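A quick write-up on the structure given underneath.
Presenting subunit A:
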Amino acid sequence: MRGLLSKKSIFLFILLIAAFALPNFLKNKFYMNIVIMVIFYAALSGSWNILAGYAGQLSLGHSIFFGLGAYTSTLLLVKMGVSPWLGIIAALIMSMAVGALIGYPAFRLKGPFFTLATLAFSEVIRYIASFWKELTNGAMGINIPFKPGLATMMFRTKEPYYFIALGMLLLIILITFFIDRSKMGSYFIAIRENEDAAEVLGIPITRYKMYSMLISSGLAALTGVFYAQYILFIEPEAVFNINFSSQIALMSIIGGMGTIFGPIVGAVLLVPLNEIMRSAFSSLNGLNFFIYGIVLIIVVSWMPNGILPTITNQVKKRGLKVSTDRKGAGKIDTAN
Partner candidate 1 sequence: MGEIIQVLISGILVGGIYALISMGLNLILGVVRIINFAHGEFLMLAMYLSFFLYSVWGLDPYVSALLVVLILFVFGLFIQRIIIQPILNTSATVKIFVTLGLSIALQNFALMLWRADFRSVHTAYQTAVINVGTVAVSIPRLIAFIVAIIVALGMYLFLNKTLVGKAIRAVAMEKRAAALMGINVKRIYLLAFAIGSAIVGLAGALLIPIYYVFPTVGTLFVLISFVVVVLGGMGSMLGAFLGGIIIGLVEAIAGVVIAPGLKEAVYFIIFILVLLFRPSGLFSLGKGSEEVGLK
Partner candidate 2 sequence: MLKCESMNLFYGEVQALWDVNLEVKEGEIVALLGANAAGKSTTINAISGLEKLSSGKILFEGTEIQKKDPHEIVEMGIVQVPEGRKLFSYMTIEENLELGAYSKRARANFKQNLETVFELFPILKERRKQLAGSMSGGQQQMCAVARGLMGNPKFLMIDELSLGLAPLVVKQLFEVLTQISKRGITILLVEQNVKQSLAIANSAFVLKNGRLALSGKASEVANDPTLHQAYLGK
């Protein structure tokens, strides 16, 4: 087991080095953009994963926190000239506060009803953002003037964005990793698996759900700040969007909910798939999403645990037959 761990960590280390070296080899801006989008989605979906994958609270309103993050830092930047780096802190606070306000009542609901409530909250916030023109500029959205510089988190080239996104993703992986191996993670999973049983093991359910919400919403806000500085234009329709929320969720679900690397696997598969299908089927409008929908139905109903756990299980089973010490290797193999 220990030998395996080191094997695993060597592998991850190599991956990490590769990730840092990537911009030196990848000069094509389109690919660079896709890679940044993959990282961005992996991070965002990773933040959702903590709330939904670990603590089992299936939210379809995650774009709320993402959007709040984007709006908070952007408004501070545009209206008061506050650097987005500082804006991150405000975004975190804002998003976590709203997360708490939503979580407090919504955590009383279970299963699909929690999901419906998050949908409704998401809609309410979208309407408010569209309506409150004095603050948010309403549906006109906010255009961030392009003033490149480290302080404004705006750059002419893609590389700095790449590294910021990568840093963000690493942070989220690290936090997930830490949660995964700590008391908190065990408690999240216990709540997900069976609330009644969790309760009698001394787990304060609501408090731990709230922790997961706070961590999850905070991290989502982080990605929101990044997004705003990358796209330089935000509007309520785009950031408080239910379809966007379900896409975020989908990455984790396809990749494997409640695993550290599941969201990454999902993002690595789905983001390029989306891009490629869009250009491959441009002749017939709608065909790409039609196929997407069908694949979604099939994959989710046939592989409900997601790709990562399915592969891991397969490898585990085969590994066990060959030699027992290869157990768990599947996780490593699929992480790239």
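The rule is short, and it goes like this: a contact is a pair of C-beta atoms (placed from the backbone, for glycine too) under 8 Å apart; a residue touches a chain by one contact, two chains touch by 3 or more; residues count from 1.
In picking the candidates, the idea was that all candidates are chains of the complex that A comes from, given by their letters.
Here the structure is a predicted model, which is why all the values come from computation and not from measurement.
Set subunit A beside the options 1 or 2, and in this complex the one it touches turns out to be 1.
Note for the complex: subunit A touches candidate 1 at residues 58, 60, 105-106, 108-113, 115-117, 119-121, 123-124, 127-128, 130-131, 246, 249-250, 253, 257, 284-290, 292-297, 300-301, 304.
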